[in-house]
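One chain of protein is taken out of this complex; the other chains stay put.
A and B are the chain letters, set down in written order, and residue numbers restart from 1 in every chain.
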Amino acid sequence: MGKLRRTMMYVPGNNPAMLTDAGIYGADSLMFDLEDSVALNQKDSARLLVYQMIKNNNYAQEVVVRINSLESDLGATDIEAMVRAGVDVIRLPKTETAEDVKKVENIIESVEKKIGIEIGHTKIMAAIEGPLGVINAYDIATASKRLIGIAIGAEDFVTSMKTKRSKSGVELLAARSQLVLAARAANIAALDTVFSNIDDSDGFKEEVKLIKSLGFDGKSVINPRQINLVHEIYKPTDAEIEDAKQIVYTIKEAEAKGSGVISLNGQMIDKPIVERAKRVLELSGLSEEVM
Amino acid sequence: MKNNIIDFNGEFDVIPTGKKYAPRIKSVGPKEEKYTNSLKKSIIKSGLCDGMTISFHHHFRNGDYILNDVLNIIASLGIKNLTLAPSSLAAVHEPLIRHIENGVVTEILTSGLRGVLASKISSGLLKKPVIIRSHGGRARAIEAGDIKIDVAFLGTPSADAYGNANSVKGNSTCGSLGYARVDAEYAEHVIIITDCLIDYPNYPASISQKNVDQVVKVNAIGDPDKISTGATRFTKNPKELLMAKNVALIIQKTKYFKDGFSFQTGSGGASLAVTRFLREAMIEKSIKASFVLGGITKPMVEMYEEGLIKTLFDVQSFDKIAAESIQKNEEHFEIDASLYANPHNKGNIVNKLDVVILSALEIDTNFNVNVITGSNGEIMGASGGHSDTAACAKLTVVVAPLFRGRIPTVVKNVHNVITPGSSIDILVTERGIAINPLREDLIELFKDSSFNITSIQTLEKIARDYCGERKPVKFTDQTVGIIEYRDGTVIDLIKAVEKNV
Partner (left out) sequence: MKINKEAIAGTLESSDIQITISKNHLIKNTIYLESPVKHLYEVAIKKVIMNTLEKHQITNANVKAIDQGALDCTIIARTQSAIYRATEKKEINWEAID
């Protein structure tokens, strides 16, 4: 089924107060940033701070760290530090090709070997922020078994496309669609970009509804206020929950009896329907054990 | 004289005896003039002399000029050994240090102390211990004669020459004069000090001509911007909002959240934010409050005007909108401190309170709350209405961050007790919620909920894991403060902090 990733809360990596409190707001994942939110001359410091935070605090959520690009030598050191700290996911910015992902994977693997943890423990997420990356989305999505998701980074993308962000989001339509397609074909998560105007909750909600319809698993958020808004929109309705419960119940009954083809209300219940039903229960916080 | 002996025996143990204290009978004839334009003359005329007790209110907050101006004149007149009995003190009253050093003031009875003055008193500046009382407790003490006020100096935004004081007319509207009203009724000699003289009669009158001996006009009673602050704004701090949201959800789940319920919130960021979340729930479920009590703010006035609150009982108006609402809105009433929270007042309104939301500097694993001394053992806060409301409300919720910076809020033992643990029902922090074991009904109610309910011992450990093991504060044997519970018993003593030279 996969982990819930409705919200990934972005936390600047050089801010001790925010790093300490990151886990209290109920986001599904946390993303500690070593890249754009950290000044060039503070990157060494932020790296050590995030390292100590991850190592010493027991975050209940999945912890993702956005490293610096491998073009500078910052990226490699970031990876080593974060793998040693025990991070869950390394997020690579500005991913353009499958090769970019493989480079990251190689470094991760060598560190995992060095420190003697399970090879494959550390996962990868690729942020796609330019047109080449969008075109290569499927190759990127399948570049490594460690890759658990791809994300779109709108600001850089829109600039490279020589356009600007608009309310309708039409400038991102192709990129978003391509990304979701690739993610689904590769069976990994698709995550949307940040919405910077924290005070515009109506605009934010519109965007969340849009990306939900497109099929995204979730969105990056930059302020705790945005978290509940996303979770609300991703919550199934009571009717959807009831239907899902029925479907799962019927399947369980059938399995217990050893029945073959199963139908409910005159409709055949096949695998996709069951999967959707389980997802609905997952989103509403009810596991199938509740049945 | 107050004993340094702790004799608190439960929130409602004391049954009062005796009669109410009353000032002497006085006459005022048709030709007598109460008005003067000289504060100095009024002090001399009052007959103030060594060893007497003088009082002030704290409705002017950090914008007050009155207390400092009056004390300066008193000092210049060579008067000494006074007992100072203000309803509370603010940082602006730092000049008191000089008057204490010079023997003008030798005893202080107050709800709270702040800043350098508080810190010096914690080191033993005063020979006699400060007596800390809650708002209800101070009213009780005045009515019982435990505090006998000789001269009350009451600043008011406007007054007429016969003594009628109004709190909304004038240059600096402070709103309710709730704390001052008790002084006006029980002090031997009452001096109204205003910077805005209105032609007689200045009605409606918060303080009535019948209690007033003199009226003085001064240039300024205080700084208008600091007396009447701008509209109380909601916090944007995500941590405070998170806690406030949880408090509101918790309240909604209890049986107390129903049509006709009543509530009160403290003045901290998270406490105020709870009001906003409660409002949404009240609209959604068509629940109207019968009354809101205590410190009144703009958001509460707006809820009243929306029809969500029937009555506002105002003992202190926190902002300009609340102040103006007293005259504007029919069911917004100014109440005095005794009616508000005096346990020995047959009608004290806190008895009717359903829900109160309070803060805490420290709370220990027995749920005792400290709002008076800080992590270094020094006085830095005020008793306020904390113990009054917590004792009487059907549901008392304390909301506070688990630690502030590196200072833990939940500790094994508080430095001082203002409110006993038996008065506290639920503690809400950003990292967990603890229910007092005495409230089995609440424990049962929240048993299978999605709230992060944990034990207060666990919260204390989490705080300690983050912050580290604290070095204990070193106190001396000297008592610098006596914390009197609302019923007149002593609930705790504040010891002097040992100062390393």
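Assume a contact is a pair of C-beta atoms (placed from the backbone, for glycine too) under 8 Å apart; a residue touches a chain by one contact, two chains touch by 3 or more.
Note that the coordinates shown come from a computational prediction; the quantities given were computed from them, not determined experimentally.
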Touch partners, limited to displayed chains, of the chain removed from view: A, B
Contact residue for the chain not shown (choose from B:6, B:28, B:126 or B:407): B:407
Touching residue (missing chain; options A:55, A:121 or A:209): A:55
Where the missing chain touches chain B, by residue: 375-376, 404-407, 466-471, 473
Residues in chain A touching the chain absent from view: 14-17, 20, 44-45, 48-49, 51-53, 55-57, 77, 80-81, 84
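The definition used in the following text is that only the chains that are shown with their structure count from here on.
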Contact set on chain A toward chain B in their complex: 20-21, 24-25, 223-225, 285
For the chain B and chain A complex, residues of the former touching the latter: 238-239, 241-242, 430-431, 450, 466
